[in-house]
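Got a structure here, written out as structure tokens. Questions coming.
A protein chain is absent from this complex, but the other protein chains hold their places.
Our next item is subunit A:
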Amino acid sequence: MATFNLNINGETKEIDVDPSTPMLWVLRDHIKLVGTKYGCGIAQCGACTIHLGDNAVRSCQLPVSAVGEQEITTIEGLSENGDHPVQKAWLEIDVPQCGYCQAGQIMTASALLKRNPHPSDTEIETAMNGNICRCGTYTRIKKAVKTAAES
């Protein structure tokens, strides 16, 4: 066990866990931020996507010991009032079916738009290809990403 001071959603959190613990479980079990989802544990589904700095990363493969001073943003911290353009677009298009994968989709999409504010369809598909939606909302996700890009 070791103590870590983490910068999560603009707040400092002190936690005492095994250094190998993935950020996914630190967030979910220790900090009680459960918006970041467990789907596969091997970085194949994207449900656990968070931002490390400006980059979308799979938190199931990110040991807490590797985070250091870097800022972590989770779905809960993406915006203060749930009004990030991507969140608003998701509501406008009414994307979710079961909704379980959508936090990960939104975190991937918002990181994409930050580095590429006007992605082409192909760029959207490429960026989003690591996020599985078992319900099959892909066409709506693409529409929502484009809507967010236009706003």
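Just so it is clear, a residue touches a chain if its C-beta (ideal position, glycine included) is under 8 Å from a C-beta of that chain, and two chains touch if they have at least 3 such contacts; residues count from 1.
Following the convention adopted for this analysis, contacts and distances are computed from a predicted model.
Chemist: Quick one: find the hidden chain's UniProt protein name among "Potassium-transporting ATPase KdpC subunit", "Monosaccharide ABC transporter substrate-binding protein, CUT2 family", "Isoquinoline 1-oxidoreductase beta subunit" or "glutamate synthase (NADPH)".
Modeler: "Isoquinoline 1-oxidoreductase beta subunit"
Chemist: Please identify which residue in A:7, A:65, A:97 or A:147 touches the non-displayed chain.
Modeler: Going through A:7, A:65, A:97 or A:147 one by one, A:97 is the residue touching the chain not shown.
Chemist: If you put the missing chain back, which residues of subunit A would it touch?
Modeler: The missing chain touches subunit A at positions 1, 18, 21-22, 25, 28-30, 32-42, 44-45, 47, 74-76, 78, 82, 87, 90-91, 94, 96-103, 106, 121, 124-126, 128-142.
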